[in-house]
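Every protein chain except one is present and positioned as in the full complex.
What follows is chain A.
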Amino acid sequence: MSLATDSPVHSSSSDDFAAFLDGELDSISSASLDQEEVENDDGSDVQSMKRRKMEKMESIEEPQDSTSHRSLEENLEASTKKDVCTHPGFFGAMCILCGQRMDDESGVTFGYIHKELRLGNDEIARLRKTDMKNLLRHKKLYLVLDLDHTLLNSTELKDLTSEEEYLRSQTDSLQEGNLFKLDSMPMMTKLRPFVHTFLKEASTMFEMYIYTMGDRFYASEMAKLLDPKKEYFNCRVISRDESTQRHQKGLDLVLGQESSVLILDDTESAWPKYKDNLILMERYNYFASSCRQFGFNCKSLSELKTDENEPDGALATVLKVLKQIHNIFFDELREDLAVRDVRQVLKTIRMEVLKGCKIIFSHVFPIKFQAENHPFWRMAEQLGATCSTELDPSVTHVVSTDIGTEKSRWAVKEKKFLVRPGWIEAANYLWQKQPEENFSLDRIKNQ
């Protein structure tokens, strides 16, 4: 085996280097032209052969070991680099700064960018800091978006009910591009109404990520539907395949500081460590299979041939909130940009929703349940209401499931608002106190 140096395709950049390589390769090949080096095409010996080859590779991998061809200067440079380098991250198991082969497993793999890219914690912190400066200068924050039931709803074709069969013929006709039958999977996907406007407007205020519990393939297929021109997400699409923890989402793969990240998701439990960043979304259940999954026995939107409202649906509502937060963060806060915290802004806005309400619960929590820990109690407090267990004149609302309880009857007698628990949830999703008459208890009885 030899290098054909007269070959026209040989494109050496320096003759010395070529000579060096020639030497290196020849010294190996002299020993290697025996029978065992020959490749078999049936894969029989391939494994052991590959291993042998990789071992041999090592010897040409590190040319600085044979110093004869390298100038002293180069060697000095290489050795000082070796001492100084902090090895901030790795690509293909090589240091991204000095190129050295490193096989340690520290750091976080950014598989959504490249499966071979891994960064150390210091490097991640450094990137977050520089990126944040860059972003704040452009008046942008970070927004992490869930897919299923937040931006869209998908169903397997086999789960379509007979009342949904009509959808099959509608996928092609929709020019707007909201209902898709995927070629690559036996699935149908419905984008949530308003999602195109939402993404367009949110992208002016936020650098956006997708973070889904779906797998890589699903995530990129959905990203194509939502962002066909690749304007919004670039490579920032994270699926469960790249997630650093099972069944949990986190901000460790998001290159933004936690104080400037907002999250939209319909599943609170997915973000156990980041509740302060989370805006909980009302679930978008378009397909019947999705309604069943969450235990609703009613007809789905698809079966009723209807949909969420565009101008005042969940995405339009939350966009208004995002605008408000963005506005306060950049235009109203007085402290230095670097110490502003979007979580604080979110909290403040949320506290306005039920401000001034004093709530008593009746027949809402299971007996012996620690009232302050119940989701409705916490939700009401986050919305700025005061919760109490004592009946007194300052109470404004009694939230109850039963009109016959003592507290409910007290509410009627004292002319206090008597509402179902849904009143709190609606306020939470709509970011506004809802008319109490829409949630009155007697209305349930009448139905």
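Things to note:
Note that in this section a contact is a pair of C-beta atoms (placed from the backbone, for glycine too) under 8 Å apart; a residue touches a chain by one contact, two chains touch by 3 or more; residues count from 1.
By our rule, contacts and distances are computed from a predicted model.
When the unshown chain is looked up in UniProt, the name that turns up among "Actin-related protein 10", "Replication factor C subunit 2", "DNA-directed RNA polymerase subunit" or "quinol--cytochrome-c reductase" is "DNA-directed RNA polymerase subunit".
When you scan A:Gln100, A:Ser220, A:Thr244 or A:Gln324 for touch with the missing chain, the hit is A:Gln100. One of A:Leu127, A:Leu182 or A:Leu337 touches the chain omitted from the figure, and that residue is A:Leu127. Against the chain not shown here, chain A presents residues 1-4, 7, 9-13, 17, 21, 37-42, 50, 53-54, 56-57, 61, 63, 88-89, 91-101, 110, 113-114, 116-117, 119, 127, 130-131, 134-135, 138, 140, 207, 229-232, 234-235, 255.
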